[in-house]
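Here the complex is missing one protein chain, while the rest keep their positions.
On to subunit A.
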Amino acid sequence: MIADLSLPFMQNAVLAALLAAVCCGLIGTLVVANRMVFLAGGAAHAAYGGVGLAYFLALPVLPVTVGFTVVAALAMAAITLRRIEDTDTVIGVLWAAGMAFGIILLDLTPGYKPDLMSYLFGSIITVPTADLYALAGLDVVLLAATLRYYNGFVAMAFDREFAAVRGVPVGLLHCLLTALAAVSVVLLIRVAGLILVIALLSVAPSLAVRRAASLGWAMVWAAALNVVFCLSGLVLAYQFNLTSGAAIIAVAAGVFFISLAPGLARKRYG
């Protein structure tokens, strides 16, 4: 196993796992704390519209998809910021509209048509080195944004109205967080696949926020848990010749359910 780490694709897989773990620990914790998981999901699916647009205009896919997704996410953020009660409906409509837009544009594109699904479902074993640089850049941006606006993010998650009264730029932070979540999801899906991204974004942060003393520690714990899930999942996948993403999710889900067990036992017998 150790000897096999010299293989370039294994090194890339381990690096991708570490970078994705840090990214999901940071943005996942912020998204969970601000109750924006549905918003992040909507942005991720609106990304299909960007893929369609890139093929229709014969432009490079990744920049167009990122740009399109950020615009769609900011539109969702702007609408949800003003009319909180309609949040679910607006996100649901943009979620569906983004995907439909992408598929129609692909239908209208002459010549070779890529399978839209395969484009957005990556595999951690076949990560190209260029994507690793993009992920590392994303980690740096996320870390910088978190350090710069940490107190504002915590205040916004805790009590949005009070934060606004104190002069915290709530509107700006809401849009920034939505845009960061959208970019993260698009980049991560290319690397890790949609299902693995959802697992990394939700399982570790939700375990961490219920136990950590502060949001900052929750980010550290979520990132550390993600590293453990990814590395042990990769080892299992290698040893038993399993699909890497599924093995990682199996480890994460196993830990999640084991962590629930004491609470369930207390409820039944307590």
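Following the convention adopted for this analysis, a contact is a pair of C-beta atoms (placed from the backbone, for glycine too) under 8 Å apart; a residue touches a chain by one contact, two chains touch by 3 or more; residues count from 1.
Convention: contacts and distances are computed from a predicted model.
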Hidden chain of the complex, named as in its UniProt record, picked from "Fe-S cluster assembly protein SufD", "LLM class flavin-dependent oxidoreductase", "Heterodisulfide reductase" or "ATP-binding cassette domain-containing protein": "ATP-binding cassette domain-containing protein"
Of A:123, A:206 or A:243, the one touching the omitted chain in the full complex: A:206
Identified contact with the non-displayed chain, of A:56, A:150 or A:256: A:150
Sole residue of A:9, A:162 or A:257 that reaches the chain not shown, by the stated touch rule: A:162
Of A:32, A:53 or A:66, the one touching the omitted chain in the full complex: A:32
Touching residue (missing chain; options A:38, A:56, A:217 or A:256): A:217
Contact set of subunit A toward the excluded chain (per top definition): 32-33, 146-152, 154-155, 157-159, 161-169, 206, 208-218
